[in-house]
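For this view, one protein chain was removed and the others were kept in their places.
And now, chain A:
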Amino acid sequence: MKTEAKLFVFIGLFAVTMAVIYGIFTAQSPQGLEPVGLVALILTAGLGIMCGFFFWWTGRKTDLRPDDDPDGDIAAIEGDYGFFSPHSWWPLFLGAACGLVMFGAAVGWWLVILAMPLLVLAVIGWTFEYFKGEDAI
């Protein structure tokens, strides 16, 4: 995961550098220090460093992947990646319920109240679909 980690840490360090430059330049301007861009740049640095650190930390715990080998073959990464739902109606139901709640927020709160039970039902159905009894994944 070293490549991924370096890539994201680079984004972070770039944003830190830009934040310092931005801060110094706007502080010298007649309007004074401009905080919005400064905050945005510092938190963009957070975005990069957060992901970069996590990738580095994950890479330390896992073995080298075929992706990490410059001479690796595509075929080397075949295998089981994890569990993917083969088919499910719940995401559609969940999306429709979320849509109805948002629609309600736009046209009238009474619709939100009517849509909420549907949203609750969809969330429960979706999260519990593969976690029932003996067949739990």
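FYI, a contact is a pair of C-beta atoms (placed from the backbone, for glycine too) under 8 Å apart; a residue touches a chain by one contact, two chains touch by 3 or more; residues count from 1.
Keep in mind that, in the parts below, contacts and distances are computed from a predicted model.
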item	value
Protein name as given in UniProt for the chain not displayed, "cytochrome-c oxidase", "Monovalent cation/H+ antiporter subunit D family protein", "Xanthine dehydrogenase molybdenum-binding subunit" or "Protocatechuate 3,4-dioxygenase subunit alpha"	"cytochrome-c oxidase"
Hidden partner chain, touching residue among A:43, A:92 or A:105	A:43
Residues from chain A at the interface with the omitted partner, ascending	1, 35-36, 39-40, 43-44, 46-48, 50-51, 54-55, 58-59, 62-65, 79-87, 123-124, 127-128, 130-134, 136-137
